[in-house]
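All protein chains of the complex are present and in place, except for one that has been dropped.
Chain naming follows the written order as A, B and C, and within any one chain the residues start at number 1.
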Amino acid sequence: MSKYQDIREAAYQANMELPKLNLVIFTFGNVSAADHDLGVFAIKPSGVPYDELSPAKMVIVDFDGKVIDGELRPSSDTKTHAVLYTHCKDIGGISHTHSTYATAWAQSLRDVPIYGTTHADHNTVDVPCAQPMNNKMIQGDYEYQTGFQILNCLQERGFDYHEVEMILVGSHAPFTWGKTAGKAVYNSAVLESIAQMALLAEQINPQCVRLKESLIKKHYERKHGPDSYYGQ
Amino acid sequence: MSKYQDIREAAYQANMELPKLNLVIFTFGNVSAADHDLGVFAIKPSGVPYDELSPAKMVIVDFDGKVIDGELRPSSDTKTHAVLYTHCKDIGGISHTHSTYATAWAQSLRDVPIYGTTHADHNTVDVPCAQPMNNKMIQGDYEYQTGFQILNCLQERGFDYHEVEMILVGSHAPFTWGKTAGKAVYNSAVLESIAQMALLAEQINPQCVRLKESLIKKHYERKHGPDSYYGQ
Amino acid sequence: MSKYQDIREAAYQANMELPKLNLVIFTFGNVSAADHDLGVFAIKPSGVPYDELSPAKMVIVDFDGKVIDGELRPSSDTKTHAVLYTHCKDIGGISHTHSTYATAWAQSLRDVPIYGTTHADHNTVDVPCAQPMNNKMIQGDYEYQTGFQILNCLQERGFDYHEVEMILVGSHAPFTWGKTAGKAVYNSAVLESIAQMALLAEQINPQCVRLKESLIKKHYERKHGPDSYYGQ
Partner (left out) sequence: MSKYQDIREAAYQANMELPKLNLVIFTFGNVSAADHDLGVFAIKPSGVPYDELSPAKMVIVDFDGKVIDGELRPSSDTKTHAVLYTHCKDIGGISHTHSTYATAWAQSLRDVPIYGTTHADHNTVDVPCAQPMNNKMIQGDYEYQTGFQILNCLQERGFDYHEVEMILVGSHAPFTWGKTAGKAVYNSAVLESIAQMALLAEQINPQCVRLKESLIKKHYERKHGPDSYYGQ
């Protein structure tokens, strides 16, 4: 059995979650699963419909974005994944979708404000929207630069990728990550949900205010703090 | 057969309705079913996906929130359920979701105005939004205090829990209840529907006005009054 | 075989379309099918979930609203259906739902403006919203008066029920009708679709204008005029 079998299987399963969760149509999205010991990740092949995927079709790529194993061309966003894995050693999976509400926020170039506990259960901050790159970076090695666009935004905001596992790439769409590919996809769905609720909250009350700090802290810590009491 | 079998089955069935009614994603919600004679309720285990649930996995908890039977940790919202059962002896089920529209209203800190007969079929008042607790209560026994946040809001408004079976916990999400766990979930779906329609009605007509009193009374009483003629 | 078998079957089939078309949740809607020769109609029993319906459970009622055959209580809206059948001899079916967008327009007390050809394919006018009855009528024989509220609105606007097969009962919800129960349900779904599009069109362009008369006439007549060329 191939040493890549586990990440191929993980990437396949996580990719197949995207259409089930209504996060993609056609081929608009890709998930990868990394093995940091081997220095590689498995990623969806480019432009292949979800119902034609199989674990064997996942492409194995190293952290420089070079194909190591597999017969298909990897996702066109592969270099963005590679940059993130290179700089974030605890990320085991990355998910990229064009889900409706999160993408609309990305297009609007606004952060998603933290309006409720659903958001605070996952993050303590507004979901950042990384502003578009300058023209030179776009015209250059675009997908590689998108990785740095994400890393730079996190750094400028002072965010730790262990705590903030989702971002909007301005004018484009969301990227999310996590310890596993499954967790990355989970974060894609959470982001879509809180993006929709945030727009609705503003429509219901244009004077809607951010969640108070004590509630942000309480909800985040009951799920993620040292004394967390959520889950088994 | 365990004396808890009935409430375990009721809680299980009601929890399984939540994803079918599109009221939750992942593990964002929990339903309980109470046996007031035994002084206990059955509730969803914390953080367990709906498709992994079974009646046997429902956790039996007393009205102080102490686990009486079951191998899993109960929902993190268990104490809120416990407080409500303690103070409302006719409630047989409680449902908590983060359904999209009801949660957006909760985030906006606004009551859901009674704009139509769909609302009046179930309530004669705007669905109340309990304003967020003070910081001390949040930092203390949060889920326990959430129960009192709900009870206090009903009391301040002069609402009877037999007649108003739904509330928005401000900045958080809805709680609903009823004589059975099934009725509590029914109320969650009704609230989601009227919350969506209320936003749409305001968007269609920003000068939209509350339903007139005679229609509120007529619709509520034909379903719930002494001479009700709805149903079998 | 009962002489009511045909309308029971037609009413059953048409009622079952409502949840499939996402026009109702729980028991929020009812469809009837009439036999004008027998002077009766078959209608959904009150408060019975759609998945428990069968043709035999449809209740046979005469045009005064009196139950003629069947063991269950008919829909609470039965008298509204009876009034419409009494005064509109060419109506073979009536559908009542609380579908999301049409109901929101009814709550807003606005007519649905004719903004596009989807609307003109079915109607040449704004879908009328009958303003709420006065208190005396509401407190009296409410469902009976609702029938006249609909008929009076059509008359005041100068609309022929053969051509305008849908209306919003203000503050309440839509009623639609047609030559058959199936056509009535079709009209419920069409109304829901054009109600949603009309709101969206106003959101996209607040200066959105009504469809020009020549397009209204063209689209309506190619489907319904003497030289219609739509369909087989």
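Heads up, the rule we're going with is that a contact is a pair of C-beta atoms (placed from the backbone, for glycine too) under 8 Å apart; a residue touches a chain by one contact, two chains touch by 3 or more.
Because the structure is predicted, anything quoted here is derived from the model rather than measured.
> If the full complex is used, which shown chains touch the chain that is missing here?
Listed by label, the shown chains it touches are A, C.
> Identify the residue among A:I7, A:I94, A:L151 or A:A173 that touches the chain left out of the display.
A:A173
> Kindly state which of the options C:G29, C:P55, C:G92 or C:G116 is in contact with the chain not pictured.
Touches the omitted chain: C:G116.
> Of A:Q13, A:T86, A:Q107 or A:S214, which one is in contact with the hidden chain?
Answer from the full complex: A:Q107 touches the omitted chain.
> On subunit A, what residues meet the omitted chain?
Touching the missing chain: residues 25-26, 28, 45-48, 72-73, 76, 98, 100-101, 103-110, 132, 135, 138-139, 142, 171-173, 199, 202-203.
> So which bits of subunit C touch the chain we can't see?
21, 115-118, 186, 189-190, 193, 196-198, 200-205, 208-209, 211-212, 214-215, 218, 222, 229-232
Heads up, the rule we're going with is that only the chains that are shown with their structure count from here on.
> So, what's the distance in Å between the C-alpha centres of subunit C and subunit B?
32
> For subunit A versus subunit C, what separation do you get between their C-alpha means, in angstrom?
Distance between chain centres, rounded to whole Å: 46 Å.
> So which stretches of subunit A touch two or more other chains?
Not one residue in subunit A touches at least two other chains.
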